[in-house]
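Excluded from the complex is one protein chain; the other protein chains are retained at their positions.
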Amino acid sequence: MEAARLLWNHPEARITSVTGRSLAGQRLGDAFPHLAVYGDMRISAELEGEVDVVMSALPTAESAIACAPYVRAGVKVIDIAADFRLKTPEAFELWFSKPHPAPELLPEAVYGLPELNREAIAKARLVANPGCYPAASILALAPAVAAGLVGDQIIVDAKSGISGAGRGSGGSFGYSEVNEDVSAYKIANHNHQPEIAQELGSLRDAPPPKVTFVPHLVPMTRGIHATCYAPLLRTVSQAEVREIYRSFYEGAAFTRVTDAPPHTKHTLGNNMCLVHPVVDERNGMLVAVGVLDNLVKGAAGQAIENMNLMFGIDQTAGLNLAAVYP
Amino acid sequence: MEAARLLWNHPEARITSVTGRSLAGQRLGDAFPHLAVYGDMRISAELEGEVDVVMSALPTAESAIACAPYVRAGVKVIDIAADFRLKTPEAFELWFSKPHPAPELLPEAVYGLPELNREAIAKARLVANPGCYPAASILALAPAVAAGLVGDQIIVDAKSGISGAGRGSGGSFGYSEVNEDVSAYKIANHNHQPEIAQELGSLRDAPPPKVTFVPHLVPMTRGIHATCYAPLLRTVSQAEVREIYRSFYEGAAFTRVTDAPPHTKHTLGNNMCLVHPVVDERNGMLVAVGVLDNLVKGAAGQAIENMNLMFGIDQTAGLNLAAVYP
Amino acid sequence: MEAARLLWNHPEARITSVTGRSLAGQRLGDAFPHLAVYGDMRISAELEGEVDVVMSALPTAESAIACAPYVRAGVKVIDIAADFRLKTPEAFELWFSKPHPAPELLPEAVYGLPELNREAIAKARLVANPGCYPAASILALAPAVAAGLVGDQIIVDAKSGISGAGRGSGGSFGYSEVNEDVSAYKIANHNHQPEIAQELGSLRDAPPPKVTFVPHLVPMTRGIHATCYAPLLRTVSQAEVREIYRSFYEGAAFTRVTDAPPHTKHTLGNNMCLVHPVVDERNGMLVAVGVLDNLVKGAAGQAIENMNLMFGIDQTAGLNLAAVYP
Partner (left out) sequence: MEAARLLWNHPEARITSVTGRSLAGQRLGDAFPHLAVYGDMRISAELEGEVDVVMSALPTAESAIACAPYVRAGVKVIDIAADFRLKTPEAFELWFSKPHPAPELLPEAVYGLPELNREAIAKARLVANPGCYPAASILALAPAVAAGLVGDQIIVDAKSGISGAGRGSGGSFGYSEVNEDVSAYKIANHNHQPEIAQELGSLRDAPPPKVTFVPHLVPMTRGIHATCYAPLLRTVSQAEVREIYRSFYEGAAFTRVTDAPPHTKHTLGNNMCLVHPVVDERNGMLVAVGVLDNLVKGAAGQAIENMNLMFGIDQTAGLNLAAVYP
C-alpha cells in the first residue's frame, strides 16, 4: 500500500501488477481510497504480466516461497518480509519455528541497508529489506560499533506506531484500547533482536554483540523511535562522537545526524532516518537515537531506494520528499 | 510551511524567498526540521529579490497591506489570509472590526476556488485563496445550490483538526487539553460564515442563502469534515442527486464525488476534496459532506493550484499525490 | 465493564454476578485488568444467584429476550440495549428489521432520562436506558422544545468517540485507520433518529418533530458532542434562552447549563451532561450543544442513576465524581 503511494510519483518505475488475496478483484482505489489516483488498476490474486522487479510483503515463509521462482528466473526481488534477513537457515528456524523454504538462496541475499551495503545492493538480484526496528536501531548504532567505541552489552528500547503491527491485526489494536496507552511486547523475544545483532556484528571483526531488544507500542500511526544504549570502551567527548557519526554518514542519501534529539514526526511520510548520539559521561554510556517512518525508511521507501540502486537509477528517485509536518 | 513542503516537488516553480518575523535569520531547515531538504535557504524579514508570484499568509489586514504594493507593481499575488475574500469593504469591516486596508483592490480579487472560477483565476493578478472551512463547505453544497435543489436555511457543521488554529496559538491548544476532546467555538459567529454564504449566492440568481456555521475542534492534526444540511425544494432521488454532483464535478482536477461517506484521512497530505451527497427522504433534507486536508486543499495546495492556473501551467503540477494513509 | 468500574465505589449497591459469553469462566480482573480490584470475581455464562436489579447490554433483541423473564418475575430491569426505547413494536421492527421479542412489555417500559421522567423511573420495574447520542441530543434540545421555542425541522449533528462503537467491532476501528480521521456514518439512517424524535415529541402536544440525525466518529475514546440546530419560532434573546434552559434544569442532578461552549473532556469519566444554547440571531436559528461521556451519562452511569431512583437511594450515589482532566 505504501509502496504504491510512493511509486505514484517515481519518475522511472511503474506498477504493472498488484497482488492481494482477500482483496483480489477489487480496484486498488476502491480498496484503498487514498490510492484512487491509480484509476482502474485492479488487485489480482497472482502476479500478472512481465515485471522487472518484484516486491513482496507476504507473511513469513510464504514470501520466500513466492519469491524464489522469480529469483531463479532472473527477476530482481526485494523481500520486505523477514525471510532473507538472517544469514543461516538455523537462525531462521530458531526464531520463526519453521524450516526455511529456500535456504539455497540465503547466501546471495543482500541485507538492504544502503548506508552499510550500497555496493552489494547494486549488484544483488535478491535483497532482504530490513525490518523497521532494525533499520532505526542499526543506523543509530553503526558508526559507534564500526569505530570500536562500544562494548558488547547493548540495549535497544524501541517505540513504534501502530501501523507497524499490520492490517487486520484484530482486536488488540482497536482504537479505544491503543489510544492513551503504552505497552511493551515480546520483551527480549522479538525476531528483530538477532537481525540487529547480526548486522552490527558484520561491522567489526568480532562475534555479534549481545543485544537486548524491547519493542513498545505507542499511540500514533507511523514512526519508530529506537533508543540504543551501549557501554563506551573509552572516554570520548560529545564532539568526537558527533564527528565520528557525521563522517560515517557523509554522503548518505537518507540518514542525517542531528544536533538536537530528533522527532519521529520530522520523518513522517519520507525516507529519512535521523540519528542522534549522546555521550552519558557520568555513566560511560553511549545513548544513540534513531528515528524514521516505519512504513517508509522502515519498509516501502527503503524497498524503493534498494530498487533504485539495483537498477542504477538515482538513489533518491521518487523519494526526494519533505516530511509531512505537522 | 506547507507550501514549502509541496513546492519542493513542483516541476516548474521554485521558492526564492521565504519571509518570517520571529524566525528571520534562521535556516528554514533549522526552524522546521522536516524542511531540511532546503539546505541553506534562510528565512528573511522582508521579501528578497525579484519574484513572479507572492503567497501571503500574514494576519488579517497585515496581509493586504503587504500584498498591495506587489499587486500594483504587476506581480501576481495569492492571498491565503482572509483579506480579499469578502467582496465589499463593508462586509470586511463588519466581520473583522477594522477598515479594509486596500479596498480599491477588492473588485479585481478573484475567489480562488477553481471548481467555480477556473477561467477568472487564470486571468487574475490577485487571487483570494479560500478559507479552509469554506473550501470544504462550498464544494459540498455548490452542485445542489447551482441546480436550485435546495432552499435558503442552510446549516454547516464543520469539524477541523487543530493545525487550522495556527502555530503559536498558545495554551488553548496544548496537547493534554485537546486530546480526547471535542468542542465548538465561535458558534454562528465565525468570519467564514459570510464567505460561505457569499460564494453560494454567486451560484444562483438570488441573494445569498442564510448559513448557520458552527466550527468544532477535534483531536487530530489535519483534516476538515464539513457536514452541510440544506432543505430540499423538491422530491429528488439519491441517484439523481449523485448524478447532479458527478456532472457538476466532471473534469474537476481535485474534487471527487464518493459512493461512501468519505474519511478526512483519505485526503491527508494531498489536494483532494471528497464530496458525498445524501438525500434524507424522511425529512426532505439534503446532507452533503465535504472533506479535505485543511493545510492542502484548504490552504497551501489550493494556493499552488491557483498559481498553476495563473501561469498557464498544468493545474495539477506538484499536486498529483496520493494521500498519506494510514 | 463501565458499570463495574463505577459500582466499585457505590455505597449501597454491590455486583453479585457478571455474565459474559466469550469471556465466561475468566476472572473479571484478568479479562479487564483495570477491574483487578474485584479480586476473584468471575464472569459466568448465566446470571447466578438472586439479584435485586439486572442491567443488560446484550445485542438488540437478545437483550429483550434475556430481560423479559426477570421483569415478569418482579426483578427490576434496566435495559442498556435499544430494545425498550421505541414505544411501539412497529417502530422497533421498522428500524431494527426484526419483530420485537417482548412487545407486551413495551407499555410499561420507562425511558430512563431522569431530567424528563424522574417520577416514572422511580416507580418503574423496567427502564429503557437512553442511547448515548439521544441522551446528549435530547438534553440539549428539551428546554427549547418544551417551551415551544422551536419548529419542526431539527438537525442533530453528533460526534462520538470510538468506544461507542463497542468492543470486538473489528477492523473498521483499528487505531491506524481511526487516528487522524473524522467520518460520518449511517447518514440520516441511524436508529437513534426516531428515539430522539419520539422523546422530543413527548415534551409537547404535537407530533414528534422531524429530526435529521448524522453521527460521526472522531479520534478519541470517550465523549459525545451533539450539536443541534432548530429554527426559532419567535425572536428571543440569548439571555432569555439561557434563562429558559437554567430554569428547566434547576435541581437536575447531572445536567448543567454552561456559559461557554462545553468540552467533552469536562465530563470524561463522570455522569455530567453539559448543555449550552446559543441564539443565531442572523438566521433565526437555535444552536444547542450537549456533551457527555458516552460510557457514563450515555450508558452505565445513567443506568446507575436510574437504579438509584428505582430503589429510592440518593440519585447521585456512586456518581458524585469530578471528571478526569486533563
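Per-chain numbering from 1; labels A, B and C assigned in written order.
Convention: a residue touches a chain if its C-beta (ideal position, glycine included) is under 8 Å from a C-beta of that chain, and two chains touch if they have at least 3 such contacts.
Note that the coordinates shown come from a computational prediction; the quantities given were computed from them, not determined experimentally.
The missing chain, though absent from the display, is touched by one residue of A:Ala45, A:Ile65, A:Ile187 or A:Ala206; that residue is A:Ile187.
The missing chain, though absent from the display, is touched by one residue of B:Val18, B:Leu149, B:Ile162 or B:Leu292; that residue is B:Ile162. Note on the undisplayed chain: of the listed residues C:Leu35, C:Leu113, C:Ala136 or C:Val156, the one touching it is C:Leu35. Taking the whole complex into account, subunit C touches the unshown chain at residues 1, 4-5, 8-9, 32-37, 163, 179-180, 221-222, 256, 258, 262-263, 265-270, 272, 274, 320-326.
Remark: the residues of subunit B touching the chain excluded from display are 161-163, 165, 167-171, 173-176, 178-180, 219-221. Interface residues of subunit A with the unshown chain, by the touch rule above, are 153, 155, 157, 159, 161, 176-177, 179-185, 187-188, 210-212, 214, 216, 218-223, 225, 227, 229, 231, 261-265, 268, 278, 280, 282-285, 287, 289, 291, 326.
Keep in mind that, in the parts below, only the chains that are shown with their structure count from here on.
Across the structure, the highest number of inter-chain C-beta contacts is found for B-C. Distance between subunit B and subunit C, defined via averaged C-alpha coordinates, is recorded as 37 Å. Contacts with at least two other chains are made by residues 161, 176, 179-180, 219-221 of subunit C.
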